[in-house]
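Complex shown without one protein chain; remaining protein chains in place.
Chains: A and B, in written order; residue numbering restarts at 1 for each.
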Amino acid sequence: MLDWLYAIWPGLQTSVDLLSLQPPGWGGNLLRGAVASLQIALGAFAVGLVIGTFGALGKLHGGPVMRDLLAVYTVVVRAVPELILILILYYAGTDLLNQALRAMGQRPVEISGVVAGIAVLGIVQGAYATEVLRGAIQSVPRGQHEAARAFGMGPVQTFRRVTFPAMLPLALPGLSNLWLIATKDTALLAIVGFAELTLETRQAAGSTRAYFTFFLAAGALYLVMTLVSGRIFGWIEARYRRGQAAQ
Amino acid sequence: MTRWLNRAAQEVLVPHRLIMIAVAIGIIVWAGMSMRWHWIPRYGDLAVQGIWRTLWLLALSCVIGFAMAVPLGLAQAAGPRVLAIPARAFCTVIRGTPLLLQLWLIYFGLGSLFPQFPWIRESELWPYLRQAWPYALLALSLSFAGYEGEVMRGAFKSVPGGQLEAARAMGMGRFAIFRRIWFPQALQSALPTLGGETVLQLKATPLVATITVIDIYAVASRVRQDTFIIYEPLLLLALIYMVIAGLIALGFKLLEQRYNRGMVG
Partner (left out) sequence: MKTFALMAATALVAATAMAQAEEVRIGIAAEPYPPFASPDAAGNWVGWEVEIIDAVCAAAELDCVLTPTAWDGIIPALVSERIDAIMASMSITADRMQTIDFSDRYYNTPTVIVGQKGIEMDATPEGLSGKVLGVQVSTIHQTYAQTYFEAATELRTYQTQDEANQDLASGRIDATQADSLAMDDFLKTDAGACCEVKGTVAQDEAILGAGVGAGVRKGDDALREALNRGIAAILEDGTYEEITVRYFATSIYGN
């Protein structure tokens, strides 16, 4: 069908063959890596949101010591390169875990690459999420809080029914940015040896020497992921802004 | 100076802060005495070279990237569609793919094309095409340009249109308007973001170690591999990056203060 294209562009045929989904093409491997990347990114984003919520609330309503500790956490994570944080957290984290297990008399456990990647990236995402959520919560007009108190709502109820829905549209741009950072940071896990898209690409390129082809294909896959995510976040933001003044 | 010192003292000389500072100093002293640091003198020279390489890669890539970002932002904010659309496409692709992938594509991807063009080896550029730092500089600059192009687009759009119209009405030429009214105000509004982005660029520099550029991260990797010590080089490395990031943040704060002199709000 595309023979005329293959005829005028030599080398395209081999490139397409290399990328085919069935072995001996490497396309299937790349897609598996992309799925692994998405899994890690989703997990890390979720963990980051949880840490960020507690962090933001701690920074806004916690005591002075809590606020200072959280400030140290966010400053360190935002100043030290992710690659170094990943290495430190990976080695230190598994070491501490295995020491704890040994202290309790259990055999050290093997943490799968996906879980470790999620934990490590989640901690990095948590620092950024803390700042985004804190800014968003602070932007909710204080009058709404006071009105909720006047109605006799407890803190949890206030958060669930007043603060959270109001802050979500304000936080969404920052959160969508965080999601993009999460998907791109999964590439760094290739340097630590976790199986995800960038590592699969490097293995495929190394085995077949078709570096250009595979890196372009991986770039295209990442681009598809980010463009689709951007659309989804835009749709969520539009839905949550229903009824609000146009931006 | 005394006012700054007074304010600093007010923040620090609070009971819980003093205790936390004491605990921090205690941890640092314990770390200094109980962990292994014997390798520092041996690798001191190499470390200084590595820090220098990190710093000049950072500075040069930010300058070149910013120089590319201004036309990219301008094209998207006010340009004809034939310029705006490629600029937007460039920024989208750069921001949508990981820097590591871009770096490897530029270094190994281009490298894999060299054997097909034997005349490259005779050309003048060959000594530069052989080394790794030009590719690292190119990738970092393109990445910075992609992100800052987006920032500058917003910055150029944020300057009130009325000022530009007034300048036009007074007969100022297009380039004069840009140089004296549009660009300075756009730069002023973008400066805080640019500071943050420069720190992000610093955090991206360790990746160049994967394409054989010896920056401070590569030196730490060599120490870890020669001595089999796992944590100490990484911790010292984190400290070095925190210091550099702090200096960048301080520099941009001073720049903002100076730039905002006489500005309202």
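Some notes on this structure:
Just so we're on the same page, a contact is a pair of C-beta atoms (placed from the backbone, for glycine too) under 8 Å apart; a residue touches a chain by one contact, two chains touch by 3 or more.
On a predicted model such as this, the values are computed, not experimentally measured, just so you know.
Touch with the chain that is not drawn comes from one residue among B:Trp37, B:Trp56 or B:Phe114, which is B:Phe114.
Shown as candidates are A:His61, A:Arg209 or A:Arg231; the residue that touches the absent chain is A:Arg209. Taking the complete complex into account, A:Tyr91 is the one of A:Tyr91, A:Phe159 or A:Tyr240 that touches the chain left out. Considering B:Asn6, B:Ser158 or B:Thr212, the position touching the chain not shown turns out to be B:Thr212 (whole complex). On the side of chain A, the interface with the absent chain consists of residues 23-26, 28-29, 32, 87, 91, 94-98, 100-101, 104, 106-112, 115, 191-193, 195, 199, 202-204, 206-207, 209, 211, using the contact rule stated above. Contacts to the hidden chain, counted on chain B, fall at residues 108, 111-112, 114-115, 120-121, 129-132, 210, 212, 218, 221-222, 225-226, 228, 230.
One rule holds for everything that comes next: only the chains that are shown with their structure count from here on.
One simple way to say how far apart two chains are is to compare their mean CA positions; for chain A and chain B this gives 22 Å.
Considering their complex, residues 14, 16-17, 20, 92-93, 95-102, 104-105, 108-113, 199, 202-207, 210, 217, 230-231, 234-235, 237-238, 241-242, 245-246 of chain B touch chain A. Taken together, the chain A residues at the contact with chain B in this complex read 64-65, 68, 75-76, 78-85, 87-88, 91-92, 180, 184-188, 190-191, 198, 201-202, 205, 209-212, 215-216, 218-219, 222-223, 226-227.
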